[in-house]
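One chain of protein is taken out of this complex; the other chains stay put.
Coming up: chain A.
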């Protein structure tokens, strides 16, 4: 290989591994025969090693926390929107099933109902009415039942107030 044609670019390419065989072998042989080229090549290799071993810059210690805080703030509304969307879908689905069932049952009952109630039906209806009335009277007069009902209401009210207060507190913290 003509040594005069070995440019600095070639030497860099050789040091960087950008020249493949057999050209690389020929270049190495030429370099070993020329002290000036050899010195130049050694110099390039030294710069290359220094470049590769340069220390990376370090951002501030709060960098990760800052990026993650911004990222969480970005994804929070998306996540709650997604949650609302899923909940609404479930709610609408359940509501649709109920509405369809009720309308279906209504049509079934109306379709199968006789035009005029029979005497047997009226007698049975009165009997059922009497039983229901007696049961309702006994429930209204039962004090223990009323007490339990009020206790459950009070517990539900306390749970609701607790949730409301904690939600307000959370909103204040975010603000």
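Simple rule for what comes next: contacts are C-beta pairs under 8 Å (C-beta built on N, C-alpha and C of every residue); 3 or more make two chains touch, one makes a residue touch a chain; residues count from 1.
In the analysis below, contacts and distances are computed from a predicted model.
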Listed names "RNA polymerase sigma factor", "Polysulfide reductase chain C", "ABC transporter permease" or "Spore germination protein YndE", with the criterion being the UniProt name of the chain not displayed: "RNA polymerase sigma factor"
Omitted-chain contact residue, chosen from A:32, A:64 or A:142: A:64
On chain A, residues whose C-beta touches the chain left out of the figure: 8-9, 12, 16, 18, 39-40, 42-43, 46-48, 50-60, 63-64, 66-68, 70-72, 74
